[in-house]
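To start, I am sharing the structure in question, which I have written as structure tokens.
Every protein chain except one is present and positioned as in the full complex.
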Amino acid sequence: MSTATESHEDTHEHGMSDAGYIKIALILAAITALEVSTYYVDFGPLFLPSLIAMMFVKFFMVVSYFMHLKFDNKLFSLMFYIGLGLAIFVYVAALATFKFFM
Amino acid sequence: MAIIERPDTATVPAVVTPSQAFGVIKRPVASSGWREWLFTVDHKKIGIMYGAVALFFFIVGGVEALLIRLQLAAPDGRILSADQYNQMFTMHGTTMVFLFGMPMAAAFANYFLPLQIGARDVAFPRLNALSLWLLVVGGLILNASWFLGGAADGGWFMYAPNSGPVFSPSNGVDYWVLGLQVAGLASLIGSINLIVTVLNMRAPGMTLMKMPIFTWMILVVQFLLVFSLPVITVALVLLMFQRSYGATFFDVSQGADPLLWQHLFWIFGHPEVYVLILPAFGIISEVLPTFSRKPLFGYPFVVFSGAAIGLVGFGVWAHHMFASGLGPVSVAVFSIATMAIAIPTGVKVFNWLLTMWGGKIWYTTAMKFAIGLVTLFTIGGLSGVTHSVAPSDTQQTDTYYIVAHFHYVLFGGMVFGLFSGFYYWWPKVFGKMLNEKLGSWNFWLMVIGMNMTFGPMHILGLQGQPRRMYVWTEARAGEGFFNLGFWNLIASIGSFILAAGVLFFLINIVHTAKKGKVAPADPWDARTLEWITTNPPKPHNFDRIPVVHHLDEFFHRKYAEDTATHTMKRYATAEEVIKAEEDAADAHIHLPSPSYWPLVLALGIGVLCMGVVYGVPVMVVGAAILVFSVFGWVLEPSTADDSEIDPPSVDGSTKEIAPIG
Amino acid sequence: MDTVSRVKSSRRRILGTLVGIAASATLAGCAQNAPQDTWEPKGPNAEMIHDLDNLVFPIAYVVGIIVLGLALYIFWKFKDRGQEIPVQGHGKPYMEITLTVVPALILSVVGVFTFRTIFDLAETQDTEIVINVTGQQWWWEYDYPVQPEHGINQPIVTSGQLVFPAGTKVLLRETSRDVIHSYWIPALNGKKDAVPGRVHLLRLEANEPGLYAGQCAEFCGLSHANMRMEAIALSKEDFAKWVANQQKAYVPPAAGTVEAEGEAVYIAQCARCHQVNGLKDAQGKPIISAPDEYVYSGAAPNLTALMTRNTFAGAMFDLVNEKCRADVWGAPSEKFGEAYLKGVTEDCLNQKDLRAWLRNAPEMKPMYAEPNLLGPSDGKYRGMPYLALTEDDIDKLVAYLLTLK
Amino acid sequence: MAETATHSADHAADHGHSSTGISNNKLAMWLFLGSECLLFGGLISTYMLYRGRVSDGPHPEQIFDIPFTSVSSFVLLMSSLSMVLAVTSAQRKDYSRTNLWLLVTAILGATFVGGQIYEFTAFYREGLGFSTSLFSSSFYTLTGFHGVHVTVGVIMLLSTVGILKKNRATGDKAESVEIVGLYWHFVDVVWIIIFTLVYLIPA
Partner (left out) sequence: MFTTGSKYFIGLTALSVVATVLYLFLVNPSDLGALALVGLITSAATLSGVSIFTRDSDTETVEQAVDASAGPASASFWPIVVALGAAMVLLGLATEPVVFVLGIAVLVGGGVEWMVQGWSDRASANAAYNSEVRAKVLGGIEYPGLSAVLTIIVAFLFSRIFLAVSKDAATIFFMLVAAVIFALGFVFAARTDLRKKALSVVLPVSIALLAIAGVVSALSGERKQLVDAAREDHFAIEHRECGEEASKYYDKHANNRVPLRKAVIATITVENNEVSAKMIGLDRKVDTITIPRMNSTTVLFRNLDDSERRLVVNLGSAKVGDTDVVEPLGTCTQLTGKGQEQVLTLTIPKPATAEEPFSFTVPGANGEIKLVVP
């Protein structure tokens, strides 16, 4: 990242085919359907962890495929994930002081 | 600036061409006089304006501080009423942090960061101008409150619920909230701009680990800003909605928890402390090596400790809240984390001392301020360690001991660092040397005044004088000659000595402007890229983008090690180095053209904010201006099209650099 | 108590000399008998904190002296005396690592002690008496929940001075009615914020009877500077006497006296906000004050047994004149209870300030009492308003108030 | 947004040559999004903290209409697909398809905003005013902030369509579309989190 030797071609021709994106979208749709089903079907003790897990899967799928972080320069990932990581860290810590998680 | 690209217009006959009819909203191309400053996108001009704005607010905040010290010089002071005093200390803190500390660092960053990395401008020149104008608008909103019913009176930390409409009935807090949001937006935009600049626009060969340390520290600071400003924005938005639109966020009768504000504020507020201090660290990390004639000791350690301070700085905010009932587990965790942050800070101090070790120290005023920082910051840092011990902190927090601590850090640290920067870089910016004799007066008065003002505050605090009190009473001052009354008086006297020191700086500026010595090309035998150009630099900074091979590139172009004697021998003068660059000047230099939009956009945001206080119509007007300017901006190319240059240059698109005198 | 003092004494011995040398320079310049001195602990909790100070401050002093000494040496030694420009070395990693590890080790020692003290100071299971403390702009209310083991059979509400038994582990349950305040008696413990909507706990214990001064430490608005407190530690016997006195039945002044006229003035003017327990109106119905209808924060000091306290208006003013005040503040601890329980007699009363207060309270203490500023608070006051009492009324009132003991 | 970088010496090169080889604009956008994470994090945390504090008016579970919100979440999620198709079209310089997909994205976004207006109105009718309770204030602030982001996004999308049609773009077209797309996807991922944490978990 400190040198100017990054090849120029792949900054534009990255990502996947349209069909690939549609596949991703279908997976996202399926996960959303599963999420919504928690409203109708009792998941028992799995309710909370499964919802959180599905949320993260969706989040990272959109971020890595639709937003190209998986294919793009790692610097972009760095910028975004520092922000995301700090956000999770500071707010989880702050909420913990309110006995949020008990 | 496009001036240099323009042929002399006087000789060209006035031809009626379509381009001239643009008249109305024609973009500025070649401008002069005040327009040259108002519409500029040149990072150097913007940097100078940042500095001027910050210096102005430094004086404003300083006057507020003097009034505070006058009030407290004797028991039951009557200079200020309780209400005025509360406004005074609130605005003193706010002004010094948001309108002096951050903008002054931004001034240095703006001016020197592109120069230090060998760039012609920042990545987004118009956004840079926008940041400046937003800061100005924010500062105006904040200070307008003095004339519109009273300034904010809840302290710069503005704890809820004391900031609510019932407890602070004037509009002061509203202006404060709005002003800070605007100033915060300015910093956010500025920080994104500078990060992109540093990462993307370095001169060939300048790897990250060959960047000047000042640039490194600024980079860390910008990351802190990018990630901490949104948090205060959330807090300010909540407060604004509470005050202006009836939200309930801090309404305890609904079950709210006022500690929410404190967390949001300090999650921002602690990184903010490093935002203030790290630029000063960066400055003296340039000054100390230059005047010791040695490279910075342990450059990678200084870099990593700076980054570590930045990162850990996000995990220690609750140490501002040790007395606010977090519960023992949280207190213990944050107490330990706070101690941990002392380690990288200590590394920095040791590295500075070891930089000077074995050096050849030249005591210029810049150097004096730098070593002033090293010593005074050490004192402030050590009193900081006593705060990290949470139980002790419950005796110290909210007393004058804290006031002493952070003034040693922020005045002894930040302000001394910035003054060091003034004296070091003044010849670079203005081409004239600040007077060293006046500088000496400036330095010694500030050192004496600062220690007299803030030193006794340690005693005042440990003996139980709380801060933020508009009066103190003789009944609690204790007995003996050295009672609290004595030390309060000493502190007040000290503050005026301090003010006299600052006055000498102002005198020095005027003196230098009038009959200052013209600066040589390399007055300090300096080490970094910004000196490989003229004083002051040309509009395009460098005739040729320098190619970098070393840390301290400029020094290594002048000196080489004599392998026989193991000493450094000079084999080129600065003039020769600069000449070599000029001779190889680039033929085509495209610089971004000036633009109205940053100014108009900032104005729009200002009007929009006033709408929160003065009603929806004002807000609509502001929004209209805002939207108009955003799209005007987007549709305007950053470099003016040739047809917009009026009249067009003779031979179409080729713009040669005018010869440099 | 025992463990604490053992730890304390052993550590004292080790650190005694160091502290003596290091701190003497600072202490020489300090006031004697500053009532809020944080380095004069008078109870085990404050002593715990002070023991930590005795560890941290000497370390800070020593490190500071070493670093600053080194700095001075460097400034002198490597001054430009025409020596050659040194070789451009970039540092020595082993030195960096040493200079990172050494402070880390020092701090981890400090950290261990800090850690322990934090949890010691948060202990509440050994509590012997609970007192509720409620902050309000700009005074403190103390209420003693029913605790028969201390003779408290009905809630006692008082303000201005916190009275508690010495040598007893007191637990303050702090809260606030409006903004954040902070309860701080430096001689007894560090500060703890009183946050509205929350209850925060603060341990308090005094080794000996005496008067311990403090001040609200969290900025709480206009009169923050005037929000003071005094903690009164009494011996257990004296405390029992005080408790009994606070609960004794109200005796109305004899009809026809000035005091009785004063009671009428009180009922007409003051009883709207200020409660006096047992006060009855002409029909014999108990008078319950309704400060919530007049004051934004919703309470006003309970004036039952007012003359057993030495201060008024948020401890901003003394209720006793200077001579009597000196008698109480200066009393040795064994005589202190006696001096304090005397209360305020007619010749001890601080007539000047009390009368001025009754005449025009907002002039004496800034508290947003101006009617034109009451818009956002629905017309309610933020403190005692101007009541337009005549001098005659004031005479009567003062006479009446003197009977409240 | 479409600020063009100052090019250094080599203005012969069409793409801004930078030390890292990546575009200034995209880097700035990603930084901005990193920063936005903390903004929405703060608003979400405020909501999470205050969600159970209802001293007056309805509780969250009593008024949420999960089926409807599921559909609107779904619409927003799928608009990410149309957005990404717009971006790939733009990278192929197929601007007519770019415009088509941008338009689809914008219309889907506008219907989402419509759904939100509907939701707010319905909640208000059921007794949830902005000042009713801590839950209401923090709910409206969080979803309102998101709604404003979506609205701004829709306006950006439509304006991009207009600018592309009139050929008034000042920078690299594909990159402009990509950057608008990044913003749009971010708004979508924020909603993914809000949908789970705010709507589904309490139910």
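Going in written order, the chains are labelled A, B, C and D, and every chain counts its residues from 1.
In this section, a residue touches a chain if its C-beta (ideal position, glycine included) is under 8 Å from a C-beta of that chain, and two chains touch if they have at least 3 such contacts.
All of these numbers come straight from a predicted model, not from anything done at the bench.
Taking the complete complex into account, the chain left out of view touches A, B, C, D. One of C:Ile106, C:Val157 or C:Ile232 touches the chain omitted from the figure, and that residue is C:Val157. Only one residue from C:Gln32, C:Ser108, C:Thr124 or C:Thr390 touches the chain missing from this view: C:Thr124.
When the missing chain is restored to the complex, the residue among C:Arg198, C:Arg272, C:Lys342 or C:Arg359 that touches it is C:Arg198. Contact between chain A and the unshown chain involves residues 95, 97-100, 102.
Listed here are the chain B residues that touch the chain not shown: 14, 16-18, 20-26, 28-29, 31, 35, 39, 252-257, 259, 327, 596, 600, 603, 607, 615-618, 620-621, 624-625, 627-632, 635, 646.
Where chain C meets the missing chain, the touching residues are 124-125, 127, 130, 132, 134, 141, 143, 145-146, 155-157, 171, 173, 175-177, 195-199, 201, 288, 290-292, 297-299.
Going forward, only the chains that are shown with their structure count from here on.
Looking at contact counts per chain pair, the maximum sits at B-C. Chain B and chain C have centres, each the mean of its CA atoms, that are 40 Å apart. With centres set at the average Cα position, the gap from chain B to chain D is 32 Å. Counting only residues that touch two or more partner chains, chain B has 199, 226-227, 231, 255-257, 259-260, 264, 327. Residues of chain A in contact with at least two other chains: 1-4, 75, 82-83, 86, 90, 94, 98. Chains touching one another form the pairs A-B, A-D, B-C, B-D.
Only residues 15, 17-23, 26-27, 30-31, 33-38, 40-42, 44-45, 48-49, 66-67, 70, 73-74, 77-78, 80-81, 83-85, 87-88, 91, 174, 181-182, 185-186, 188-189, 192-193, 195-197, 200-201, 203 of chain D touch chain A when the two sit together in their complex. Here chain B touches chain A in the complex through residues 199, 204, 207-209, 223, 226-227, 231, 257, 259-260, 263-264, 267, 314-315, 317-318, 326-327, 330, going by the rule given at the top.
The part of chain C that touches chain B in the complex is made up of residues 26, 28-39, 46, 48-49, 52-53, 56-57, 59-60, 63-64, 67-68, 70-71, 74-75, 78-80, 83-93, 95-96, 99-100, 103-104, 107-108, 110-111, 114-115, 117-119, 121-122, 137, 178-180, 182, 184, 186, 189-193, 195-198, 200, 213, 215-226, 228, 296, 366, 368, 373, 375-377.
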